Each structure stands twice: as C-alpha cells, then as structure tokens.
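As you look at this complex, bear in mind that one protein chain is not there, while each of the others sits in place.
In this document, chain identifiers A, B and C correspond to the written order of the chains, with residue numbering beginning at 1 in each.
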Amino acid sequence: MIQPIRICLVGAGRAARVHANSIANRLPQAELAAVVDPVADALQATADKFGVQNRFSTLEEALQGVDFDAVVITTPTFTHTALAVAAARAGKHVFMEKPMALNLHECDAILEATRANHVFLQLGFMRRFDPEFTEAARRIQAGQIGQPMMIKSLTHGPGLPPPWARDLTTSNGMLAEVNSHDWDTVRWLMGSDYERVYVEVANFKGQARGVDTPNFYDNVLVNIRFNNGGLGCITGVCPCDYGYDARVEIVGEKGILQIGELQGQAVIICTDRDQGLVTPIYRTWPERFAQGYILEMEHFVHSILVGTPPKVGGEEGRWAVAGVLAGTRSFLEERPVRLSEVLASVEAGS
Amino acid sequence: MIQPIRICLVGAGRAARVHANSIANRLPQAELAAVVDPVADALQATADKFGVQNRFSTLEEALQGVDFDAVVITTPTFTHTALAVAAARAGKHVFMEKPMALNLHECDAILEATRANHVFLQLGFMRRFDPEFTEAARRIQAGQIGQPMMIKSLTHGPGLPPPWARDLTTSNGMLAEVNSHDWDTVRWLMGSDYERVYVEVANFKGQARGVDTPNFYDNVLVNIRFNNGGLGCITGVCPCDYGYDARVEIVGEKGILQIGELQGQAVIICTDRDQGLVTPIYRTWPERFAQGYILEMEHFVHSILVGTPPKVGGEEGRWAVAGVLAGTRSFLEERPVRLSEVLASVEAGS
Amino acid sequence: MIQPIRICLVGAGRAARVHANSIANRLPQAELAAVVDPVADALQATADKFGVQNRFSTLEEALQGVDFDAVVITTPTFTHTALAVAAARAGKHVFMEKPMALNLHECDAILEATRANHVFLQLGFMRRFDPEFTEAARRIQAGQIGQPMMIKSLTHGPGLPPPWARDLTTSNGMLAEVNSHDWDTVRWLMGSDYERVYVEVANFKGQARGVDTPNFYDNVLVNIRFNNGGLGCITGVCPCDYGYDARVEIVGEKGILQIGELQGQAVIICTDRDQGLVTPIYRTWPERFAQGYILEMEHFVHSILVGTPPKVGGEEGRWAVAGVLAGTRSFLEERPVRLSEVLASVEAGS
Partner (left out) sequence: MIQPIRICLVGAGRAARVHANSIANRLPQAELAAVVDPVADALQATADKFGVQNRFSTLEEALQGVDFDAVVITTPTFTHTALAVAAARAGKHVFMEKPMALNLHECDAILEATRANHVFLQLGFMRRFDPEFTEAARRIQAGQIGQPMMIKSLTHGPGLPPPWARDLTTSNGMLAEVNSHDWDTVRWLMGSDYERVYVEVANFKGQARGVDTPNFYDNVLVNIRFNNGGLGCITGVCPCDYGYDARVEIVGEKGILQIGELQGQAVIICTDRDQGLVTPIYRTWPERFAQGYILEMEHFVHSILVGTPPKVGGEEGRWAVAGVLAGTRSFLEERPVRLSEVLASVEAGS
C-alpha cells in the first residue's frame, strides 16, 4: 500500500477543521501528522477532534519535532508569508488558504521560496474543484456559450469576520477575505486578466455590530474591465445573515451560463399557503463547497504523490491579490484604478 | 364593431365570479346579460360586483325576461342536466363547469339536447387552455417524448368541499368534484381511453372537521390502465390545506415531461438561514389557472362568433364521468373495475 | 354601461401592437379610436390587425379627424417630446413608452405641458405592474428584508436595436433604450435617488452585425451609489441572442429577495441524458411581461375613468433619463459621475 502523505496543519481554526476532516475522514492517501496553533484552546480542540498527538504552538517546533511532507496553512493572512516561506525552505509542500498574502511583494516572496526549494504551492481556491464550477468551466472552454462578454460573481457570507479581517491596517478587508474566490473565478472563467477596476462600498451594519474600524464596509460592488474587453462584476455582502451564497453568471457571445443556486438541498416543504414553499439554503461555506474542499485536498495529495504541480498555484493567488489592491485603492480614491498602477509599483520596488 | 356575445350566468358562486371577471374585465367581445341564482345573497353580491342589472332566481325567468346568446352554468352538479337541457332547448349555447353530470344518462341527455338544438356545448376543462398544458400537449403530439407510457396527474385543493360535494348520495365525491380535471387530462395527453381502474381512498381529516358522511374520503389514489396499454395515476387530496396544487408528469418512450410546479411566483426570499428560502405557492385555483379561465371563455365566445364548435365538449365531459363512476365502484367494491362495465350499464338502459 | 376610453395609438410598431392587443382584446373599458404612423406599411398592418378604421400619418391629423381621450405614444424616443406636448395641449391624456425623452429639458417640457393642460401622464414602466415585481415591492416596503443595501437589475434583449437606438447622436443608446426599466426599478425598490454612477461598456458583436456607429456598445455594467448609501448594479446585454431576460436581486439588512427567473414556463422535458433537462426561456419582452402590459394599460384607463393620477408618471421617467445621462457621461469620460452634475446643468439652463 502507498505510504500516505503526512500533513501538518498550520492553524487550528474553522478552515483547518474543514481540511482536517477531508484528510482524516475522506482521503486514505493522506494523514494528519501534526497540528500547529499558538492559541492553546484551538490547538487542543482541533487536535483532539481528529486524534492528532503531535501538537505545537509554532511551525518551527513542528518542523523540528515531527516528520511530514506538507503544510496546510489556514492562519490569518498577515502570517501567510513567513509560514509559507519557512515551510518551503524546510522542503515541505505548501497548501495555503486565500488570500495568498497582503501584497504583491509577499506573494513574490512565497513564489520565490517555493520555486527555489522545488516544493509545490497550491492555493485554496476550492471553487476550481467544485463539480458545478468545473462543469461550467468545461462548457465555457468548449465554446458552448462562445466568448464570455460579461461575468458576475458574488459571495455573501453570514457572519461578521474577525477584527483583523475587517481592518484595512491588518488585512485587505472583505474584498480579500471574502471575495478572493470571486477575483479568481472571474479571471479564470473570463480567460483574461483585469485591466481596470472601479469599486463602491457601503457600511450598513457596522455600527449596530460595534465595528468602528475606519473604512469598514459590509457591502462591496466591483466593476471590472478585462484586457480582452470583457466586463466583470463582483459583489460581497458580509455579514449578510441570511446564509452562505456563492453564485456566478456568465453571458457569452452565444448564450448565458449560471453556476450555483441559493437552494441548498432538494427538499421542499409547504405547510402554510400564506407563507409558501420553504427549502433549505446553504447555511455555511463548508456546506456549500463540501465536495470542493475534499477534491482540492485530494488534488494536492495526488499532485505530491505523482510529482506534478497543482493546477491552482501562486500565480492565481497573486492575481487575486492584485485585483484586491486595485479595488481597495479605487474606493479609497473614488476613481477607476488600472491594474498597471498596482503592478508597476511592485516592479518599481515600492 | 362586432356585437358582443351576451351571456347569462347560471349560478352566482365562486366559479361564477371567476367567469364573470373574464367576461366583464378581460373579454371585450362578451358581456354579462344576466345572473341567475336561487340564493338571494349570492345573486346580489355577484350581480353587484359586476354591475349586472338583470337578476333572476331561475333560469326559466331569465329566458323569459332578457335576451342572451349563451349560458355559463356553475351550479352544483346535480342541477346541471336540467339547466343545460333547458338552455339548449331555448337555443342558448352552453358552457358548463365540471363535472358534466352525475351519471352517463344525464350526460347523454345534455349531449342530445345540445345536438338537437344546434347549440354549442363546452366543458370547463380550463387546463386544456392553460399555456403550460397546451405547450405540453403540443410537444407530446409532436412526438417529443415519444409514445406516452405512464402519466400522473394530481389535484390537491386547500379547503373542505361543500356538504353536497362530499356526499356520495348527492355527488360523486372528490373523484368528480376535484379530480374531473385529472380524468380529462390523463385521457387527453395519453391519447387513449381508460380500460380499467383501481382506486384506494383514505379519510384522515374528516372526523376533526366534523364530516360524518358515509364513505367520505379526503385522499384518493387512482390506478388506470389505458386501452393502448399505458398506465395512469390520479391523486386527490382535499382539504390539503397547504395550497392549490395541480401538476402532471408524463413518461414517454423517449423521455419525460413535467407540467406545472408548486411555485406560484418567481419571487424568492430568505431572511433566516435556519428556515431557508421561501417562495409563494399557488394559494387557490383561480390563481393557478388565471390564464386558463380567460382563455377558455375567450374560446367559447370566439366559437360562437365564428360558428365553429368548441374543442372541449360533451364527449370529453362524458368520459370523465365514466372514469369517476368506475373509480367509485372500485373503492366501494375493493376491486379493479373495467370501463366496459360502466359503459355497458348505460347501453343496457340500466 | 360605461363609455369606453377612446385611445389613439401614436406609433404602429411592435410596442404599439402590444398595447393595441391589451386595448382591443383584454380591456372592455377601452377602445382603439385611431392609429397614427408616418410609415404607411406599419400603419396599415397594425390598423388592419386590430380592425381600426381611423388611420393617420400624423398626430395632428388624428387630432383634427377623430375624437379620442388619450394617446399611447410608442414612436422613437427623439419624437416623444413634440408628440406628448401636442397631445397634452389638445387635452389628451398621455401614456408614453420609455425612455421619456432624450434629455431633462425635454422631460421638463412634457411635464409642464401635461400639468398645464391638466391631463394625466403615465410612463410605460410595466415592471411596476408585473405581479412578481409588485409582490416584491410589497414585501420590501413591508420591511421583510429590512433596509435594502444592494440591488442588481438586469435586462438582456435578444435582438439588435434599430439604427437610431444604437447611435448616441439620435438616442442615449442601450442604457436608455434597453435599461430604462432597470433605472426605474432600482430607484423604486431601493427607495432612494442615485448619487453617482460609474459605467463600463463593451462591444463584442457590433462589427459582425455590421454596426460601425461610433461608441456603439452591446454590453454595459453600471455601478450606482444611492443617496442613502446603498449600492446598485445594472447590466444590459443586447443583442444577447439567447432570449429575453429581466431579473432583479436585492440584499437587505435582513435578507435577500429575487424577482424573476430565466424559466419562461413550468414545462420541463428530458429526452437525452447527455443533454439534460430542457425548459422554455422567455423569448421576448411581450412574453415575459404579458401581464404587466395589460395591467399598466388597465391602470391608465382606470386612472382616466376615476380621475386619479397614474402611479408612475413623469417624475419617474425624468429620473431614469437623468441616470442614463450620468451613465453615458461616465463611460465616455471614464470616471464616476455624480447626478448633481447632470441635474445642475439643467438648472443652469445649459
């Protein structure tokens, strides 16, 4: 029997548990080698839940204390670069959650470290593995709707993000923490890079939820022009309270294609004709993308086993970060922002 | 301008008001000439609502008191035959609600009177005019799903029928009063007559609603074999309380076709992720078949104006009654009943 | 019996025939008094189809030649002002198709003429009368989804608009000719006026369809900030080829609400498991808004009969024009445009 790929979870929060579940309960070719988290409670809860004995408060300790093949990084974004670079330098393959990093310099550092150390880098863009998204991509790439002209992608999340994720001094806010998936999706399915973006934001619930962070917003509407002349729209609402909502609609020269729906299960009930039909909605992202989470981790494990690079890596992560940076600049400066501005600042070393 | 067809409403209840609305508010080529009802309150309410001055307690008075071209009969089933025959003999075209009559003798009397007096007879099978049913029929007849093999039709109504309609001594019960439409639909879309039927019934809510009529049932499940070898299923639930529900599903040699859905409007709302999505259901039959009711009356008026017979007449009504009679005998005698038994009893003069 | 409202159709094209059908075949309280069109073929075809004897090539002739109560104006936008003003001065009530006019000066001229002559003015925003839109508005206004935060409205039309409607020198292009309805809808349902707009456009099919008009676009993506802080998105695709598509999605503080769907009929068929389910789409706008077209005309007729102003008039039409003007300026100048710029230019007399 093949020796399973040994994985060290770096981060023990909610996303970590989703990946741990895939590894421990659905992927015989992988196993949990260790869990790392500086927060003792989270570390213990997650390690206990999945029966992992090796527990560390830092990645450094884990690297010294136990043998493994790869890391799965689910810590806050501002810690990504140091952890990914350290793992890469230790020869570990890297699976990391989105957003890749805070800026393009960090993205480049990660890309460089993984390349230099000949390890794989996969970004947690699970929508690329969701059966509905992959079927849609297949149809688009087969030309079924012709050249895409306009694409809309939305992600609405139920709950308020953690403080660091809604503060523009410690993250890139909702555009990054919630909508990174949309940035990747629209570029993937349009088959073109962003040329310029214009963003409007709104803050409806912040005050009532006790958020007084400057520039906090809970609604965002992104208008994108792509290099190929296509148009894109990304929207984010978080907290939306009503459920987890991720849908895409693409109009091509020959037709329209929709991915996803609000309905979470084909169970319909009606007990009151004044209320009408009731059907479950997706409540959370692990529910909506249950298959995608397993399939992306299976892909990562399989990539390591067979030695071929994962199909969603650092370049995709870096483009999403670039979009976020242009978008944030747009709403702060109240003007359309070209990607060339954002990309030039890196090349110029700023 | 063409002189509008003048119509006398015979019956002033709920179905009468649906037809009155079509005539008064949606069909410029028709007008309400009179309303007839022995119940003074209903007569006044309906005549007032539609601004009709000519009001009578009997059809005979109406025939003597005012000039008109046609009657629309919506009275209880046990009154149908006398009214339809009287109208026909007076040279009035007849539109009558389902079920046509209580038995095949009565059906034959109506058929004979309308034929002998050269007036048109149209049955209120509005599903034959509903845009979804007609589109489905067009596709089936064009061979899109091949030869139909199995058809299921259901009608579930929200409220308890009136006492006369749930008593087998004054009506043929739910099989007739609710499911006449299904009897007509399955025969129409299968393109074949019933060969034999088997029926099971149940009574779940009768006692709690104070119904102690013998043989009352509020659930019925009909199993049909057609002459062409096809199979059919009719179900009725009344009172179902949850809304008005009328749907059909047909499996043909080449595929499946569904008609109708529970959803009454494309308005979807979600405000609670534990409850899920909510969308309106059809609450009542006038809502579900709003178009069908207008279109069937337009067809009747148009038939009179141009002098061609309506496309749904007494033969269709008579077949539905025959199915009901066989079905009722089936559950009373707990055995499958061939239509030939029911038809033979008429020919034999019994 | 009440004397029907006599209506003169001004314009004999496709929209005219939709309204003529409502008046002639579905609204007993109205009648077609005359048809006006300078194009002899269209005039004859429409007048013949609805049996109208009074036919004129100009409104002036109609005003002299026949008596009527109201006009229904469906001619190209650039003719709206002169016709509406002439009708108003002759004491005729005015129903006019969208967009109201080419600019705010024209809108003001129409508003002034109808007010001064005490006639009613109704804009052809039939979505305000569509049962799904009105049910949605009722729910929003009842607070079911809380304060709206983000609204998206789209209209995709199947075919290439006529030459005058795609040329910015003779119209305001797709933003006006296709998306006027969306401009009205988002303002209505958000319950707030536009503060600023940003627009991107694309031209994918123009060349292949032989359109070489400068600034022609067939895709448009509008980003709106409302005065109340809410966000709005309007998209237009025309020609989209795949059908007629008009849908709205609103996220409020308490939940989400969707209006409309792609599915045009609840008829589903499957005959090939590789192809999958097939269900009709709305093919054209008269199909999608069949009810809305009847109900808006019934409202106009009823308003005249009872003497109360229609609920969708010149102010709504003027706001839609203002949005269009700001949007067009935005994509031409590649910057967000505040409505105050557009409104100020009128007040300044420019």
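Everything that follows uses one rule, which is that contacts are C-beta pairs under 8 Å (C-beta built on N, C-alpha and C of every residue); 3 or more make two chains touch, one makes a residue touch a chain.
Just so we're clear, the structure is a prediction, and the values are computed from it rather than from any experiment.
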Q: Could you tell which one of B:V66, B:C233, B:L305 or B:V346 touches the chain left off the display?
A: B:C233
Q) Of the residues B:M150, B:L168, B:V211 or B:L305, which one touches the chain left out of the display? A) B:M150
Q: May I ask which residue of A:V71, A:C107, A:M150 or A:I259 touches the chain that does not appear here?
A: A:I259
Q) Which listed residue, C:V278, C:L305 or C:V346, touches the chain dropped from view? A) C:V278
Q: With the missing chain put back, which residues of chain C would touch it? List them for me.
A: 158, 241-244, 262-264, 268, 270-281, 283
Q: Would you write out the residues of chain A that touch the absent chain, in ascending order?
A: 1, 24-28, 31, 131-132, 135-136, 139, 144-146, 254-261, 263, 265-272, 280
Q. Can you list where chain B touches the absent chain?
A. 147, 149-150, 152, 156, 198, 200-205, 218-221, 223-225, 229-233, 235, 237, 240-242, 245, 251, 253-256, 258, 262, 334-336
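The rule is short, and it goes like this: only the chains that are shown with their structure count from here on.
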Q. Can you name the chain that lies farthest from chain B, using the mean of each chain's Cα atoms as its centre?
A. A
Q | Interface with the most contact pairs, given as the two chains involved | A | A-C
Q) Could the interface between the copies chain A and chain C be described as same, meaning over half of its residue numbers are common to both, or is it different? A) same
Q: When you average C-alpha coordinates per chain, which one falls nearest the overall C-alpha average? Tell me, please.
A: C
Q. In whole angstrom, what separates the CA-based centres of chain A and chain B?
A. 56
Q) Which residues does chain B have that touch at least 2 chains other than itself? A) 263, 268, 270-272, 280
